[in-house]
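Structure first, commentary second.
Note that this complex is displayed minus one protein chain, with the remaining chains in position.
Per-chain numbering from 1; labels A and B assigned in written order.
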Amino acid sequence: MALLEAKDLHVGYRTFEGYLHVLNGVKIEVDEGERVGLVGETGCGKTTTVKTILRVLPMPPAQVQGGEILYRGEDVLRMSARAVRDLRRREITAIFQDPLQALNPMFTVGTQLRDILKDSMGGRDGGRLTKRDIEKRCIVALQETGMPDPERIMTNYPSQLSGGMRQRVCIAEALSREARLLLADEPTTNLDVTIQDQILRKLDELVDEKGTSVLMITHSMGVVRDLTQRLYVMYAGSMVETARTKELLARPRHPYTQGLMKSVPRLTGEGISEGIPGRIPNYLEPPSGCRFHPRCEHVMPVCKEAIPPFYAVDEDHFAACYLYRS
Amino acid sequence: MLSPSRVLEGAVKDTMLKYIGLRLVQSVFVLFGLSILIFFIARVVPGDPARAMMGYLATQDQLQAVRVEMHLDKSFPVQYYYWLRGLLHGDLGRSAYTKRPVVTDLAQYIPATLELILFATLISVVLGQAMGILAGYFRNSWFDGVSRLVSYLGIATPSFVIAILLMFFFSQVLHLAPSVGRIPIMMTAPPTVTGFMVLDSLLAGQFSTALVALTHLVLPAFSLAVIHIAQEGRITRSSIVENLGKDYITMHRVHGIRTSRIVFKYLLRPSIIPTVTVMGLDFAFLMSNAFLVELVFMWPGFARYALTTMLNKDLNAMVAVVLVIGLTFAVVNLLVDILITFLDPTVRIQRRGG
Partner (left out) sequence: MRQERKADFLASLAQRRRTLAKGWYKYSRNPLSVLGLVVLVLIGLAAALAPHITPYPAQAGAYTDFQNAGKPPSFEHFFGTDRIGRDVFTRVVFGYRFSLLLGIVVLGLGVAPGVVLGLIAGYHRGTWVEAVIMRTTDVFLAVPPLVLALAITAMLTPNLLNEMFAIALLWWPWYCRLVFAVSSSLRSQFFVREAELSGASEAHILFREMLPNCLAPILTKMTLDMGIVILLGASLSFIGLGAQPPTPCLGTMVADGAKRLPGEWWGTIFPALAIVIVILAFNLVGDGLRDVFAVEEV
């Protein structure tokens, strides 16, 4: 049984202009101990997916129209509020893109870390933690992320820390409990290029040590290559291709993925490509059927009718494209 | 929350004390300027100041006595000098209206207004913030709509209108609360310890008197509080709405922090900062509204005394009154500023210099 399995998710936002149908039948699977990457352009629905899994979508505008998200067999979308809360405290954790916005500017790092541990009630060991235990665990969590002088960091306010340090704090927050699954939404995109590598490597180390499964969202091929075992490619609200990372990078099959690979500038080769013609669709009036069809050079009449399911193109390699229908 | 000892040791070491010191010096200068301004206004009466003060029944001898006592025959700077000298000795002159030293008048009337203002502030903070928090958290609910309406009306209605309306409904129509003074004429007041009627009654063991005094406090305090409930509640509401959408609140939820902690600790603190910022300025309006409310409810307080002295051109009292108000305002502003520094770390870091 997969650790996390999302099936046919449909999520949208009700706005002033109309209904934005963002997630259009998303399916994704993460196995125990696996590192899965999720790539896609900005606006394709990656963050919405993560927020839906955690059930932290702002519910007045957002609406979940259908689908299920099975975590260890139980449907997250239909769990009680208390069960979801337990899930967040002990099973699933997350890091988001902007560390400055992710930390409350009015409280010290220590206060925020301590409260997280206080309310999580000691992870899977059960039982309550004493103040000293909590303090120790906070320091350890910060140390693990490679921060010098964690005691002082505990007394600092987020505005007093650099971007890299803030993200380390966020990582510490996320991994301070022994969660089984980490959802990382572009954790290094907002950081200085020079620090990105450091942080990623540290993250890699930590999840390796703890055996945490990871769903890593990024739009950088470099990150994906180094850190993930399996890869999903997302476009305009649905998954278009999935395979083991090496396989997918070497032999992309879906027209979108192929276009994406060609767009990545290489030091060797033909120089900078022109990218994929067209723009990502407007979610108010998305294209019918396969949402990529307006931009696809292999478009066929059937593409406009219904969204294609995953077809096997190779062993453990699937693409959602009618080209591979047989 | 910062522990007091930690903050103190920090403050002593760095620029916070310097900042307070600077503010105090500034205030002294401003009050100085204010004293000159009001002194000028008080002496620039067309006609004979002595006659204006004493009324048309006074005899020439009485008028002359007043002129000498208040140095009205000398030049303006000389008059100011005498007044300033008196001030430094704790003597604010004699009130032409009450015939007593102004300082005595102040000592008698200030506690009454203080009791009123404190009670009004208590009501407005409790009700105003509760309304703002609920309206913000349950945005666009019926409660939010109603509170918005109340806010608009509260801000647009002058305090004397509110006072009269409240008096009309609760006192005259429904007979729920009294409308005049601090305690009924029939009742004897408790011995003055603090000057707060309710407190003094409790201290003297006269519980029924305390209760009655409380009922007398309700309507005037409420009249004063309405505008603050309206305005500050609205600011809190929009602040809560803004902060609810912030990423860090989502993160708190993601990390499993309990909802009560999120709302009452992590959401509340940033949200009340804009409101506290406004409280200092609002206090000025509280004081000026007290003039009107004390008039309507015949509350024997400082504001009504101030009003009477101005209407009667009681020069000494007038100058003293304006300075007391100026001083109170300066002190309150400074306190609010210090409070903000406590609450908002970003400001604290700025003031401390990192």
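Here is the rule we go by: a residue touches a chain if its C-beta (ideal position, glycine included) is under 8 Å from a C-beta of that chain, and two chains touch if they have at least 3 such contacts.
The model shown is predicted, which means the values in this text are computed figures rather than measured ones.
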The chain left out of view makes contact with B
Any idea which of B:165, B:298 or B:335 touches the chain not displayed?
-> B:165
Taking the full complex into account, find the residue in B:38, B:198, B:251 or B:273 that is in contact with the omitted chain.
-> B:38
Would you mind spotting which of B:301, B:326 or B:345 touches the chain that isn't drawn?
-> B:326
List the residues of chain B that touch the chain left out of this view.
-> 26, 29-31, 33-34, 37-38, 41-42, 44-46, 152-153, 155-161, 164-165, 167-168, 172-173, 284-285, 287-288, 291-292, 295-296, 306-307, 310-311, 313, 318, 322, 325-326, 329-330
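Rule of thumb we're sticking to: only the chains that are shown with their structure count from here on.
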Inter-chain centre distance, chain A versus chain B - centres from mean C-alpha coordinates, in Å | 54
Would you tell me which residues of chain A are touching chain B in their complex?
-> 51, 54, 56, 58, 60, 85, 88-90, 93-94, 96, 98, 101-108, 112, 115-116, 119-120, 157, 159-160, 170, 173-174, 177
Residue positions on chain B within touch of chain A in the complex are 140, 245-258, 261, 265-266, 269-270, 343-346, 349, 354
